[in-house]
Structures are given as structure tokens and as C-alpha cells.
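One protein chain is absent from this view; the other protein chains keep their places.
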Amino acid sequence: MFLRLRLPLLLTLLAGLVPVVAFFFKDEARAVKAPASWLEQDMIIVAGFALLLGVVNVVQSNMKKIERRDKGWFFAVVLLGGMAVTGLVGALGAFRIGGLPGIGNYPDGRPTPFAWCANYLFTPLQATMFSLLAFYIASAAFRAFRVRNVAATILLVAAVVVMLGRIPVGEGVFGRFTEWLMQIPNGAAQRGIIIGAALGAASLSLRVILGIERSYLGLDKGE
Amino acid sequence: MAKGIAKLQTIDRRWIFLLIALGTLIPIVLPIGFPVTITPPVKSIYDLIETFGPGDVVILSYDYGPTTGAENDPMADAILRHCFSRDVKVVALALYPLGGLTSLSNSLNRVTAEFPELEYGVDYVNLGYKDGGQASMKLLADDFAKAFPGDTNGRPLAEIPLMQQIKGAREAKLAVSIATGIIGEWWANLINAQFGLPVAVGCTAVSAPKYYAYLEAKQMIGLIGGLKGASEYERMVKEGYPATREAYANPLLQTASKGMDAQTIDHLIVIAFIVIGNIAYFASRRGKGQA
Partner (left out) sequence: MAYFDISRVNALTLFIFFCIVVILFIEKARADRNLYIRRIAGLNAIDEAVGRATELGKKVLYIPGIMSIDENQTIASLAVLAHVARMTARYATDLDVPNKDPLTFASARETVKEAYTLEGRPDLYQESMVHYVTYDQFAFTAAVSGIMVRERPAANFLIGSFYAESLLLAETGQASGAIQIAGTAEVAQLPFFVCACDYTLIGEELYAAGAYLSRQPAMLGSIKGQDWTKAAVGAAIILGVLLESLHLFPGFKAFFSIQ
């Protein structure tokens, strides 16, 4: 019970309160600032180790897929192969083994193996996925922007005005109105949502710090 | 006839995809050259850098990756060209993982090749990527060495002449974050709010609406929103510094101005489909009314 419940809650309380208290003190207050700074650095270290947990899970689940010859097992082979190759060249570069200057480029501008994988495999794949947004936005706009009711009509008009105002063809007519729309109504709405969401986050944080909200521990009951 | 028009409501989305693809490809192959109008949020950044002189330092943070390179690369390159044209020193760093690996080094390599008189370590420095997000940002505000023990090649900051001129980010004249996602907000909330350093953000078009709130609250001095904002900055740099026109005239360089042609056509296609969809919608409602 202590390890599963009390200790995590105590750690949560301390980890939550220390940065909050440190926020209200000057940098000279080392007794308060130092623990907060230490906690921030700890978070980076924990996140690094957690990545290992993820890698282990990926290897385990894909190895099972290959063993059982589940549908699409060949892609599991490709995934594990890609992970192994990229991990290997990355590790060699990071530890500068074999004359590698790191994971970037050689001094003469040639890419190291890791940089080659990043520039010629990873980057085009990422750009391709991101470019799908252009197509999906068009199909989502076609489907969603209908004059069904007042709110949908306002959404439609605002979207068309901003789209026209952002291109040279419509800038002359709608440019200033678009800027006003972005700065005033949009700015006001964004601020409203940001304030509401910030208070919601603060409320959730307070519940987590006080141990009322425990879902992140996998414990359903809050009290 | 109304029924026929109403069927347009359920047009196969692949027709939309095809037209968007053509609307993007054709203007890239056959540039149109639509004119670009300058807007105040972008001009304010340009005007501020125009007040800087030799020896002033600007921090340029590459907080984006290859996915948003089409929008963010032209912004970063334009800012670099502007700074280098005015002998303003640049400390380049990245708080986004892929920003340090690809975006930062590619951008610096691209632009510094156009300014052969520049010397690494004296006129500009590449600090690379630092993880830790806001924690690292707080550290580099006071002392770069706390967040970056060395530059991207491992050279200690104490051996780099430019880093003797500026100890921490708060001593710079301006911090420009070219961002995707939330990192631009961190610069505005943390660095500007807590240390008073002027901050400008160049962001993707989809993030631009949320940054207007920070702009209005004067937590940012300017905003380059999306490809349109990048094309505005490019235009100002080309007009202000004729020596940069040669670089922008390179047909292999993908500039924001070229991208705006495709964006213009695509916006018009989307608007056309919205109009068609609504005509079909009204036709279907009329058909139901008559039935």
C-alpha cells in the first residue's frame, strides 16, 4: 500500500509544491530555487529512460507478430530492421566511433550515415505525411462548411473571408478585414479559451497535487 | 435537376484531392508571381532589426522540424539574410529535436554560402539542439553555457569569440523563434515575460491565430504567420537589400513567394468546393421541401 499509493502521492505532492513555491522567490533564494531546478533536470533524465521502455515494447510486440506470422508480419521485419540500422548508426555517431564527427555532417559537408538517413529517408516521409493535411483540409472544409444553422454560417463566412484575405487575389478587398478578424474577434476568443483552459489545468493540477485525482497512477477511486 | 445538383454533396473526396494536387503542382512548375502585400505584424519585426547594427546579437531558435520546413525554412532564411546583410551577429540554436539535426544546419549552410565573408564563431554560431524545453530556456536566459556546454561540434563556448560577447540570452537585442507547436509560446511566456527580452515568432499558418493574443498583449513584438508572412518578409529583404535578389532568383531555391502561388490557387479551389457544397445542400433541402 505504501509503495503503490502513499509514496507516489507523497512524491507527487512534493514535486508539485516545490516548483510552485520556487516561482514566487527570486533567483538568489537558492534554498528554494535549487530543488526546483533539480526536479526540472530530473524530468529530462526520467523521460530519457522512459524511451527505453517504449523501445522494449516495440521490439516485444513486433517480435511476437513475426513469430506468429500475423497479418502484415513483413512490415514488422521492416520496422525492426529500420530501427536497428538507424539506432546503430546513431549510436556510432553519438560516441564518435570509426572517425564519425557526430550525428550531423562531416566538416566538408558530407552527411554521416545517421544524417543521410535523416535527410533522405526520414525527412521526405515526414514531409509527405504533413502534406496530407492540404488534401484533408480541403475535404473537411467541403463537408463541414454548410449553412445548416447560425453558428455554422458564421464559421463558413469567417473561413471564406480569412482564406480570401490571406491570398493576393482577395487581399485588396478583404485584407484589412481579415487582419481585424484575426486580431480582435479571434484574439478575444483565443484568450477566452486560453484562460478557461489554464484554469482547468490549474484545477486538475491542484487535484493531482492534493491526491484527489489518481487516474494517472492507474487508480480509479479518487478518495 | 435539383436532385442532380444535390448529389454533389456526396462527391467522391478523391476528386477534391486531385484538384488540390493539380492546384499545387502547376503553379510550382509554372510560377505565376502574385503580388505580396506587407502586413503590420511582419513589418514590425523587419523594422526592429533595421535598427540593429554591427555587433548587435540576435538569437534565432529553430523550433521546427522538416515537416513544417516548407513554411518555416523561408522565414528562417529571410531573417538570417536580413541579419547578415546588416552585420548583425546570430546565435542559432534549437529547442526542437529535429530542428537541431536538420533545419538549423541546412538553413545556416544555405545562407552562409551566400555571405562568404562571414566567419563562424565571430559572426554566427550554431549551438545545436538542447532538450529539456522550458527548463533549458530558463538556463540559457542567464548563461548559455549552463544549457549548451559547447557548440554543435563540441567546441567549448569559452573558445568561441561571439560567445564572449554575450553570456546569456537576456543580453541579446531580439529572440526570434521559428516554431511549430508550442515552443513559440514558451519564448513569449517565459523569456519575454520574465526577462524582458523582445521576442518575435515565425509560425505555421495553423498556429498563427493563437499567437495574435500574445501579439496584442505585447508579449511579442511581431509575428510571421505561415507562408504568407514568410513571403512578406522575403519581399522586404529583397527590396531593402538588392544583393539578396540573386539568391532569391535561384530557380532551385524554394521560396515563400513561389509557394504563395500554389497557396492562392488551392485557397480558390477550396472556396469553390465550399460554394458547390452549399449549392448542393440548398438543392437537397429544396428537393425535400417539394417532396
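Order as written gives the chain letters A and B; numbering starts at 1 within each chain.
The rule is simple: a contact is a pair of C-beta atoms (placed from the backbone, for glycine too) under 8 Å apart; a residue touches a chain by one contact, two chains touch by 3 or more.
Since we're looking at a predicted model, the values are computed, not measured.
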Worksheet entry | Options B:G121, B:G181 or B:G287, residue touching the unrepresented chain | B:G181
Worksheet, complete the sentence: Absent-chain interface residues of chain A come out as 20, 23-26, 28-29, 32, 43, 46-47, 50-54, 57-58, 61, 125-126, 129-130, 132-133, 136-137, 139-141, 143-145, 190, 193-197, 199-208, 212-213, 215-223
Worksheet entry | Interface residues of chain B (partner: the chain not displayed) | 13, 67-68, 180-181, 193, 204, 206-207, 209-210
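Following the convention adopted for this analysis, only the chains that are shown with their structure count from here on.
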Worksheet item: Any idea how many Å lie between the Cα centroids of chain A and chain B?
Response: 19
Item to complete: In the complex, go through chain A and note every residue touching chain B.
Response: 27, 37, 40-41, 43-44, 101-105, 109, 115, 118-119, 122-123, 126-127, 129-130, 134-135, 137-139, 141-143, 145-148, 156, 159-160, 163-164, 166-169, 171-172, 175, 179, 182-183, 186-187, 190-191, 194
Practice prompt. Spell out the part of chain B that touches chain A in their complex, as residue ranges.
Written response: 11, 13, 16-17, 20-21, 24, 34-37, 39-40, 65-70, 98, 101-102, 105, 109, 131-132, 134-135, 138, 142, 152-154, 205, 208-210, 212-213, 215-216, 226, 228, 260, 263-264, 266-271, 273-274, 276-278, 281-282
